[in-house]
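All protein chains but one are shown at their positions in the complex.
Chain lettering (A, B and C) follows the sequence in which the chains are written, and residue indices restart at 1 in each chain.
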Amino acid sequence: MSTDDSLEALYRETILDHNRSPRNRGQLPDATATVGLLNPTCGDQIRLDVKVVDQRVVDIRFTGHGCAISMASASMMTEAVKGKTVEEALGLARDFKRFLTGERPQHDLGELEALSGVSRYPSRVKCATLAHNALEQALSGSPPNPAGDA
Amino acid sequence: MSTDDSLEALYRETILDHNRSPRNRGQLPDATATVGLLNPTCGDQIRLDVKVVDQRVVDIRFTGHGCAISMASASMMTEAVKGKTVEEALGLARDFKRFLTGERPQHDLGELEALSGVSRYPSRVKCATLAHNALEQALSGSPPNPAGDA
Amino acid sequence: MTATLASCKRDFPILGREVHGHPLVYLDSAATAQKPRAVLEAVRRYYEQSNANVHRSVHTLADEATALYEGARQKVAAFIGAERPEEVVFTRGTTEGLNFVARGWAARHLKPGDEVVTSPMEHHSNLIPWQQVCRQTGARLRFIELSPDGTIDLQSAARVIGPKTRLVALSALSNVLGTINPIAAIAEMAHAVGAVMVVDGAQSVPHQVTRVQELGADFLAFSGHKMCGPTGIGVLWGRMERLEEMDPILYGGEMIAYVSRDAATWAAVPAKFEGGTPNIAGAVGLGAAVDYLTAIGMEAIEAHDRRLGELAYRRLASVPGVTVYGPPAPRGGLVAFNLAGIHPHDVAQVFDAHGVAIRAGHHCCQPLMQWLDVGSTARASFYLYNDESDIDRLVEAVEATKRYFGQ
Partner (left out) sequence: MTATLASCKRDFPILGREVHGHPLVYLDSAATAQKPRAVLEAVRRYYEQSNANVHRSVHTLADEATALYEGARQKVAAFIGAERPEEVVFTRGTTEGLNFVARGWAARHLKPGDEVVTSPMEHHSNLIPWQQVCRQTGARLRFIELSPDGTIDLQSAARVIGPKTRLVALSALSNVLGTINPIAAIAEMAHAVGAVMVVDGAQSVPHQVTRVQELGADFLAFSGHKMCGPTGIGVLWGRMERLEEMDPILYGGEMIAYVSRDAATWAAVPAKFEGGTPNIAGAVGLGAAVDYLTAIGMEAIEAHDRRLGELAYRRLASVPGVTVYGPPAPRGGLVAFNLAGIHPHDVAQVFDAHGVAIRAGHHCCQPLMQWLDVGSTARASFYLYNDESDIDRLVEAVEATKRYFGQ
């Protein structure tokens, strides 16, 4: 792969855009769950605030710092799950993690599919899944399955 | 080196003879010093009884079990030092150990020179020096220099 | 790579060597095995194309090196039937693996009055770590006795393994007696009293089909260099629950989660046990060795090695003046023996002059030498690249040695 191809495979325009202008950035004063996660390999941090009402994610915000992949992934994820039921949101997080190991997603992942290139960069999978792990933890109250963490 | 050359280099006829019929084998009831040594690498053992009168080795005996090299070396050593002064005997032991590392002996080593081939077999040097280490210990009352033990 | 047992010898460059004018007959594989070209090539390819530190960087070489290193872990896991690759911890060898269990698991779990059980046939690496951890914790070290033929006495095992037993450590195959130990039966006794079963697989994993689930072990340690892999790499396999309750041993890079000036938390298993830059090329080479052995077939190798061990035992036993040790059959592919009146070192030296490489000594089993009541023994050990003609050369060397020393 040439320079451009290799970068384009990883950093789709959507990703650069979400990285430059993250959606749902901030905190929720009335969050029902807040989770902080750190990626020890690279020092990336995320804080995720979720507001769940009647088993539905009515609002979600994130703050933190990390690479373009992890920040764009967090931004896209918040957009994807806002308004979804807890069940649906958890399904999406798991589906996305499978997707990054090269499996076919069961549901439409929307913009998150722009992260497909990550599956070819094992060292970056952890970046892309950080926000999703935080989401799982916030919604299920338990740490996510470490296998999906690979 | 062919089979015969390689064996002849190590096991001179004198050595096989001393191995078959060791001289000064046994114990001394009136020993002035007795030393037992073990070679942990191969389990060889020697017990050396020395009788020193007026700074002279008037009698010496050994028992033990070990390979042909170690038993022949013990047998030859006892012959070489019997009747010598303590000084001379210690000098011989040290000279012999230098000899085995390929250096020239300062004194005539007599039959012990038949062990010259050992210097080409680093794994056997310990066998050939066991009795000499025991002698040094018996005559000086202190453990021998470990460097010579290599 | 030929991938059949019959013609595999040509895969091993060193076996084309001459020693003292004779084609080399290498009968010291229990000390260390020779390496097939496929392993040497895998190591060279790693260094010439992908060498980088693992897990640490995002560049192409580092990604490749990490994939090769973790790929080797997966290969080893499949080779021993582990449930998850994460249960495979890379070590320097059997010795380090057993010490890890002693320091990381036993030191944490043993209390005064507890008992650790082992046998008198163990290699020093599967004995001294237990002596030391017992001394440190106040636990007591007990021994299963051997039957006169050098097999484990199961009645003694049943007596010794009891409610105080916390850990049982046993080799699956003795490096001196050739005894194939009844690990599954002993593991059952251990588990019945709630003890942990530690298996020294240094001699078994290279020579026998290994399925950790059926073995019944909680921990299994083995060495790459004895199974056609490079030196400096080995494996500690453990059940995930046991590994999780084990302390790390080497503190440093890559085994941590978070570190402040005053404290640190650990990464998940297996990273927790792999502090510092690992032997990456060694792991890659071990992965290639596993591929090679698998292509030849471990069932075939197991049958072959046993056959050679049993044949050599019979043929040596029939030579006047030769004493052989351990059971006649079943046995692994090695035979310890002595020639009456000739010291094993002299035996090995005369063998070497005939191009036959064997080992002489206590084989790191001094308590077993005490049990056998010998200072040391000679030992011939076989592997996939040996055949019956090597046993002919072995027996000829015995005769030559007897003649030489006039016995």
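The criterion applied here is as follows: a contact is a pair of C-beta atoms (placed from the backbone, for glycine too) under 8 Å apart; a residue touches a chain by one contact, two chains touch by 3 or more.
Keep in mind it's a predicted model, so treat the numbers as computed, not measured.
Shown chains touched by the hidden one, complex as a whole: A, B, C. When the whole complex is considered, the residue among C:A78, C:A158 or C:V259 that touches the unshown chain is C:V259. Checked against the full complex, the candidates C:T32, C:S156 or C:T294 give a single residue touching the omitted chain, namely C:T32. Note that of A:L10, A:A74, A:A89 or A:L135, the residue touching the chain absent from this view is A:L10.
Touching the missing chain, out of A:Q45, A:T63, A:T85 or A:S119, is residue A:Q45. When the missing chain is restored to the complex, the residue among C:N279, C:N338, C:N386 or C:T401 that touches it is C:N279. Against the chain not displayed here, subunit B makes contact via residues 38, 40-41, 121-124, 146. Hidden from this view is one chain, which touches subunit C at 13-14, 17, 19-20, 24, 26, 28, 31-32, 34-35, 40, 43-44, 47-53, 56-62, 92-96, 98-99, 102, 120, 123-129, 131-132, 141, 143, 223, 225, 230-233, 249-254, 256, 258-264, 275-282, 345, 348-349, 351-352, 356-361, 364, 366-367, 370.
Residues 1-4, 6-7, 10-11, 16, 20, 41-45, 65-69, 121, 124, 127 are the ones on subunit A that touch the missing chain.
Simple rule for what comes next: only the chains that are shown with their structure count from here on.
For the criterion of most C-beta pairs in contact, the winning chain pair is B-C.
A separation of 77 Å divides the Cα centre of subunit A from that of subunit B. One inter-chain figure worth recording: subunit A and subunit C are separated by 45 Å, centre to centre, where each centre is the mean of the chain's CA atoms.
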